[in-house]
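A single protein chain has been removed from this complex, and every other one stays in its place.
Chains here go by letter, A and B, matching the order in which they are written, and residues are numbered from 1 within each.
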Amino acid sequence: MRYRLPAGGRIDRDKPMSFHFDGKKYSGFAGDTLASALIANGVHLVGRSFKYHRPRGIMSAGADEPNALVGVGNEESRYTPNLRATQVELYDGLVAESQNRWPSLSLDFSGANDLFSRFLPAGFYYKTFMWPASAWKKLYEPMIRRAAGLGRAPDAADADRYTQVYGHCDVLVVGAGPAGLAAALAAARSGVRVFVCDEQDQMGGSLLSEREATIDGQAAADWLEQTIQELKSRTNVVLLPRTTAFGWYPHNFLGLCERVTDHLGPAITKQPRERMWQVRAREVVLATGAIERPMVFPGNDRPGIMMAEAARTYANRYGALPGTRAVVFTACDGAYRAALELKSAGIEITAIADVRSNPNGRWIERARAAGIDVRPSTVVTGTYGRLHISHVDVARISGGSAGHPETFACDLLLMLAGFTPSVHLFSQSRGKLVYDEDLKAYLPGESVERERSVGGCRGVFDLSTSLADGFAGGLSAAKAAGGTVAAEHKFSVFAQSLGRDGFVGAPPSGGGSRRTRAWVDFQNDVTAKDIELATREGFRSIEHVKRYTTTGMATDQGKTSNMNALGIVSQTLALPVSKVGLTTFRPPYTPTTFGAFAGQSRGELFDPVRKTSIHEWARENGAVFEDVSLWKRAHYFPRPGEDIHAAVRRECKATRESVGIFDASTLGKIEVVGKDAAEFMNRMYTNAWTKLEPGRLRYGVMLREDGFIMDDGVVGRMSPDRFHVTTTTGGATRVLALMEDYLQTEWSDLDVWLTSTTEQWAVIAVQGPNARKVLEPLVQGIDISQQAMPHMSVQEGRICGVPTRLFRVSFTGELGFEVNVPMGYGRGVWEAICAAGREFGITPYGTETMHVLRAEKGYIIVGQETDGTVTPDDVGLAWAIGKTKKDFVGKRSLARPAMSRSDRKQLVGLLTVDPKIVLEEGAQVVADPSEPVPMTMIGHVTSSYWSAALDRSIALALVQGGRARIGSRLSVPMPSGPVTVEVVQPIFYDPEGKRLDG
Amino acid sequence: MAEATIVRVNSLAAVSRDSANPPRASLAVLPDAAKLVFRGRPPSVGAAAEAFGVELPQTANRFSEAGPRKAYWLGPDEWLLEAIGQDSSELFSAMAERLASHSCSLVDVSHRSDSMEIRGPMSEYVLNHGCPLDLSERAFPIGMCTRTILGKSPIILSRTEREVFHLDVWRSFSPYVWLLLDDARREFLDDESARSPT
Partner (left out) sequence: MLLIKCPFCGPRPELEFSYGGQAHIARPKDPASLDDEAWAEYLYIRSNSKGLHAERWRHIHGCARFFNVQRNTVSDAIVSTYKIGEEPPKPVEPGLEERSSRSGAAL
């Protein structure tokens, strides 16, 4: 292979691997990334740009890659779009494809956009797709949708598994380059719990491509090996390679995404594909390094134009040569090191164009000594080559502009404007950044969280100072976390300094910037002239420039582009960079999968599915379930051939005529106990409780302090100091929280305590004229006769041999009982009751029938008849208010004038004049349907059902001044025309309540 | 009537049946127990301890035990009393009688929750799939208990041995908790690639 060095690097030449890119087969080695393997195969063209569909090549060797986005995966269910080829580890059989091109990478029809690029300036979309409005739906939106977006979302469900785990450590080191490793060593030796994470497969950062430097007398690679061995051997250290710290959240809480199996390919493993670590660290050491900054010059985006350090990495770490003949364009010493090492690897270095007027120092001397043509005050003014660079124009700057260009042939153009410290996480931690004029970089200022930055991410670039900085940071973190601080260590390093020079913005480029395109944001196709245009059009805030031009808004979030964009705004506005400001860094640092965020919360683990102990019986007996908060409740029990309507009619009829059985276990239950229990109940509920005798039940209404109904339920007084309180299914947690709130914060003097018993009791409602007959033979020690156990009473005893609190209560209007038994016995008792009821045709019914039966009686359901703006009087519950009570929660609010206005919405019944029409719940009620739209809406339907008992439809509604309208006719406008309704009392069945006693 | 035929059904019975049980984080259903919640002010706390036969811890987040009985501190005025193998009605009546002169609250919650155990060197790691607490021995020593959460479920977590934790979970949440832990420990079914991050 022409582009693969015969030896060297960290690839394993004994493990060849084959892979496919855009359908063509290539080979690489274990240890390659997809990018390095492609480069070793001479492939640079890997994608098309977002807007102009320009051919693009591999530009970097890491997370900052803006161009080389690929889709990876052979199966649709494991396909991942938009992966950076520079971070995709090669495995045997890998299948990848380029994106954003049709029909093929080398022939892409949308490339025509590029020809019309002068019609697609910054803000093009804002300016163009304005009118006519009708064109949006049919023309603009489909067109933009087709053209927009990177990659292709897979349309099969993700076949992989993801997990999330919380981690805790004393010191978290983010980044395992030299500074991070030194910090980790210092912290580890101090005995504290250390986590070290690094986004690459191997730890070492820049040391992985280091050839020349030595540390403590060893080659850098050997020191690295020894250091990792030491860290691995310590039980207080957790090493997390392939793990990106993507987000910083308050109080030293960091999100880390570990890619566990991607590098294994589709191997069978029980491991999750990705593991999201949510780490709480006492102290954090940020050692996130720095990112290379491109030069901004005309035509700087062709395949074959690459960051200088990246090229060095490809040669040194992967043994892959990105070209044979290179021109270098730079503003700092780093590119000289790259040029020298690439030259020794066999690449011809034609010239180094250096923006600086007088580059000097050891690296420049070495380059000259090696025979490299070094040209100060020189810029690249243009490039050539359709799918790969073939020539560059180079010109001297004089008087602030570029002169006549000289053209060089080349297949590689290396660029390096300097290093931009990776301050993303520091910025996310809300630390303020400070601009360093000398380094032309934003650096971390004062910390807000318990954190310190070390090494490249705070502008300390040289190996020796970086190691020392890291070690000191590790010691200080360990100390702050309470460790026994380890001995100081002085690193003895041989490495040539790279200096601190750099360039930000666009250097002069012949021909004027308006005609030529110099790319700033490669991924979003933003050029220097786009940014200049934005400032000319009046955008001065960098946040506005960002949004108008979209610079920095691509998936790389401007890692390579933000500083240059700032520099250009600064140049155009003639303001110092520090005055232009900086856009906000937000998580995630690199794109993170939805799978990692979802973690295990998928399928049956998405939410707890709460089931009662009777659930399985219902399932076995054909119940259709509905979700009520997290509970599954039996909705109805269809028999073969029945739809919901038929089933509900049958269930209603059976309950009214004989006996039905219903699982009410999901009702919230609270045991209120203590000598002040009645006083507490008096304060929490509208009702009066003092005189309720033990053994009796009462329907209670609870308000919020604003006077509106919050919850309701039947309450049993078990003894003078003990109440068995029930709440709605959805309201259990809320009610208990509100009660505890008042008890703990307002009435802590009361001797009363609360215990949730929701799940202690299974509740089996047995309702209907034969209910007593069914239960009578099953109970022990309880007389359930009418005389001994009247409506709204409770007795304790046993049923079927297990303890029960037996309620005589009805939510159907029929003779009814609610059998409370300990939850674990629920199914057994249920089945015993069913067996005993067989001779009466006992019929299980679901929540739908429950709703119909209670609506026939005009019983409200909180959350259906109420919506948080309804008072007791609004729904006819004024009788439940203890008139003599001085105070209860919500009482004062009921005295506000608005609460007693006569035009408040009040609960009424509605009967359609045509009895066959069942109204829609939520439908609006109007007085005059001939009014033009929008009509005056005076109420809405809250409940509406077919009543089997009445053989007609019924509805409940909240209507303004509703009680005064009883007897009149209103209208419910529907798409098919208005439905005329008669306003009636909100009780349809057995208004005298005779049936309650069977 | 068929009094004796009603048996208590454990909410974990079905879900625990088919679980593979990697020894590095094995799960087991714990036996049914009588469970009472005691709440009250100081004078009654001593009386409750005497009646129960186990000290009610005054230190936050600790449990004490004597034989098959445990008293878990849940809050400054709240303890969970657990007696394995005892009839809850009997325990309740016996204690209620001895607390009759005190103003306090005793409530039978024996059927509210079921309990499970996780055992093995990877217990902490598996529990941290959903439990946000630091479960290292330094932060969560043997003898500690607390209400906390696991994923989307409230739980009571206690550490009985270095590598053993007990979870007390409301019945309707317990299958979810079991399945979540079962999913988290799946990686230990695959010993070759399993790793010990902590």
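Structural remarks
By our rule, contacts are C-beta pairs under 8 Å (C-beta built on N, C-alpha and C of every residue); 3 or more make two chains touch, one makes a residue touch a chain.
Here the structure is a predicted model, which is why all the values come from computation and not from measurement.
From the set A:N358, A:T584, A:S748 or A:T884, the residue in touch with the chain omitted from the display is A:S748, counting the whole complex.
Only one of B:L80, B:M116 or B:L133 touches the absent chain when the whole complex is considered: B:L133. Among the residues A:A267, A:V434 or A:V448, only A:V448 touches the chain that is left out of the figure. The chain that is not drawn here is touched, among residues A:K24, A:K886, A:K916 or A:K994, by A:K886.
Considering the whole complex, the residue from A:R325, A:R430, A:H544 or A:R639 that touches the absent chain is A:R430. Of the options A:G371, A:P640, A:P897 or A:G967, the residue whose C-beta touches the omitted chain is A:P897. Residues 60-61, 74-76, 78, 132-134, 139, 146-149, 154 of chain B touch the missing chain (whole complex, contact as defined above).
The chain not displayed touches chain A at residues 166, 168, 249-253, 278, 280, 282, 430, 447-450, 705-706, 737, 740-742, 744-746, 748, 886-887, 891-893, 895-897.
The rule is short, and it goes like this: only the chains that are shown with their structure count from here on.
Per-chain CA centroids place chain A at a distance of 32 Å from chain B. Across the complex, chain B is touched by residues 161, 163-168, 193, 238, 240, 269-272, 278, 280, 600-601, 604-605, 607-613, 616, 630-631, 671, 673-675, 721, 751-761, 777-778, 780, 798, 800-803, 822-829, 832 of chain A.
Chain B meets chain A in the complex at residues 1-11, 14, 32, 37, 39-41, 77-78, 89, 103-113, 125, 128-136, 139, 151-153, 170-173, 175-177, 179-180, 183-184, 186-190, 193-194, 197-198.
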